[in-house]
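Below are the structure tokens for one structure; questions will follow.
Note that one protein chain is taken out, while the other chains of the complex remain in position.
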Amino acid sequence: MPIDIDIAHVARLARLSLSDTELETYKAQLGVILDHAAQVQSLEGDPQAESVHPLGFVNAFRDDEVRPSLDRGEVLKQAPDTEDGYFVVPPALETE
Amino acid sequence: MSLHELSVVEAGRRLRAGETSSVELLEANLDRASRTEAQIHAYLTIDREGAREAASQADADLADGIDHGPLHGIPVALKDNMCTRGIETTASSQILAGYVPPYDATVVARLRDAGAVIVGKTNLDEFAMGSSTENSAYGTSYNPWDISRVPGGSSGGSAAAVAAGSAFVALGSDTGGSVRQPASLSGVVGLKPTYGTVSRYGLIAFASSLDQIGPLSRSVEDSAVTLETIWGHDPLDATSHAGEYPTPSAALEKGVSGLRIGVVRELAGEGYEPAVESGVSGMIDRLSDAGGEVTEVSLPTFEIALSAYYLIAPAEASANLARFDGIRYGLRVDGSTTEELMARTRAEGFGPEVLRRILLGTYALSAGYYDAFYGQAQKVRSAIQSDFSRAYEEVDVLVSPTSPTVAFEAGARVDNPLAMYLSDICTIPSNLAGHPAISVPIGVDDGNLPIGFQVMAPALGETVMFQAAAEVERLAAFTARPILAEVAS
Partner (left out) sequence: MNEVRSMSWESVIGIEVHVELSTKSKMFCGCVVEFGAEPNTNVCPVCLGLPGALPVPNRKAIEWIMAIGLAFNCEVSERSVFHRKSYFYADLPKGYQISQFDIPVCHDGYLDVSVDGETRRIGIERAHMEEDTGKSTHVGDGGRIHSAQSTLLDFNRSGVPLVEIVTRPDIRGAFEARAYAQKLRAVVAELGASDARLEEGSIRFDANVSIRPVGSETLGTKVEVKNMNSFRSLERAVDFEIERQIALVEGGGKVIQETRHWDEEAGVTHSMRVKEGSSDYRYFTEPDLVPMVMSEQWVSEVRASLPELPDDRKARYEAHGLDADLAGVLSGSPPEMRRIYEEATAAGADSRRAANWLTGEVAAWLRRTETEPSHLTLDASQLGGLVEIVDEGVVSSSAAKEVLVGVLEGEGSPRQVAETRDLIQISDTSALEEIVDGVLADNPEAVDSYRAGEQKVVGFLVGQVMRVSQGKADPKVVNSLLAERLSS
């Protein structure tokens, strides 16, 4: 049984501007895939792994040392729109 | 044997013997590429100038007595999801069309330091999501054994180039099988190392807890020496192993006498082509004859490994791909607000498979669904790790087919995502556990399409894994090469 999902909501969360047709297609495809993926719920028990990383180490840190930054020219070269050293975008509708 | 068909080790021997030069090896490589690209489209970018400079430098260094090791002077191809400074890196996506990274991935820097000659960037499924390379935004690659078929994916370009002889060795990345499965379909050796042993710094991330870079090569020995060149602790990668590393290249002659070999029960049966199954079981018999102690082992959670993978990987990917928003680099589609700009850029810049996985991953993490999907998938992952641990109490290595089928026809699975995902059923468990696994070509089926044999080992068990893989290679004596009509481009 394909799973029914609120595809429009998911697309909004993922910042994807999709057409109605596209949304319908993905909704159907995802429903089938999720139905299969839901098999994970058939697992018995409640295993808790020590760690996801197979080597299980902890505390991977770096020292508080300054390293060279990128050259600003190189950084801005790739950007679609810049001004006076800033990246430029249209205004946001909402604030975070 | 033509120059471009040599193994890395043999090419290296001839270099040091003065029988060839790095420049000569490179020109043979480039020439072969120019004659085969029209059929297989393995490359997205070839950096002739940079490569020629590096080859000349390699020759000069050798002449001065400077020898950087087994990859010195050897042309190498890189999957186009590894950042190369100054060379366009697209991850086969429109959203990164024209993107030139300002830095090298750590593996790239290590290759350069090792004197390797970087030839170019190979094709892949967009953002490494796929099993056929058909999801590339720049056109698919084709299998040199039959150019109406796929080379596998997502490292299809790298596999095709090594198989066709237009690369001596190539790097790919493996998240759910993306090095091993194309290696299997294209008749080359493909390795996924232990998670954390090869730096991911500079690898465009798909699924952070699963991705590992590994070589595709024409021999098991080439694989071992390439691995030993690129792996090692990297302070720029917090998941990088800082302890001891084994030396698998020293174990290649040991044979399998007394080695306990477990055949995974769950990786057989329905969905597996008969030729694949008979090829694999034939090899298992020969391993037994060679002194291996073969038993069958059951890892029951393998049945739901695919399901867990198709929740975990897209979930991580949905976050990893959130940085592609049209603001700092890459494609931008304009909008009157930032929200619009981002949403349009992403919808246009990503292909359908990528969009599917982002949606899937976002859903699996979203409020109300996290526990049943992503949360539950992580539990399955723990269970898989337990199954492996239990198995490795009884055996030293595990074996299976690499892929349930040989290379399928281009277009055969594009409309059926789930069918495509089933290509990875044998390879996924190793990614979930973070264990090493290698695919070795062992023969062809009646259609002259390669069959791959997979050897798996515990974390940091590369030594015993290569020991078994080398024996498989010896027993298979697989020397066939694809017959690829050369067409001058």
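Lettered A and B in written order, each chain numbered from 1.
Convention: a residue touches a chain if its C-beta (ideal position, glycine included) is under 8 Å from a C-beta of that chain, and two chains touch if they have at least 3 such contacts.
Worth saying up front: this structure is predicted, and the values here are computed from it rather than measured.
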Contact partner of the left-out chain, one of B:8, B:28, B:55 or B:105: B:105
Residue of B:56, B:94 or B:209 touching the missing chain in the full complex: B:209
Absent-chain interface as seen on chain B, which is shown: 82-83, 89, 91, 96, 99, 101-103, 105, 200-205, 207-209, 235-239, 315-316, 318-319, 321-325, 327-329, 338-339, 342, 362, 365-367, 370, 374
On chain A, residues whose C-beta touches the chain left out of the figure: 9, 12-13, 15, 51-53, 57-70, 72, 75-76, 83-96
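Please note the rule applied: only the chains that are shown with their structure count from here on.
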Averaged-CA centre spacing for the pair chain B and chain A, given as whole angstrom: 23
Chain A to chain B touching residues, read off their complex: 5, 7, 10-11, 13-18, 22, 26, 29-30, 32-34, 36-43, 45-49, 52-55, 57, 60, 62, 70-71, 74-75, 78-81, 87, 89-94
Complex contact set, residues of chain B against chain A: 99-100, 102-103, 194-196, 209, 235, 238-243, 301, 303-304, 306-308, 310-311, 318, 322, 325-330, 332, 334-344, 346-347, 350, 355-356, 358-360, 362-364, 366, 372-373, 376-383, 385-386, 417-418, 421, 433-435, 459-460
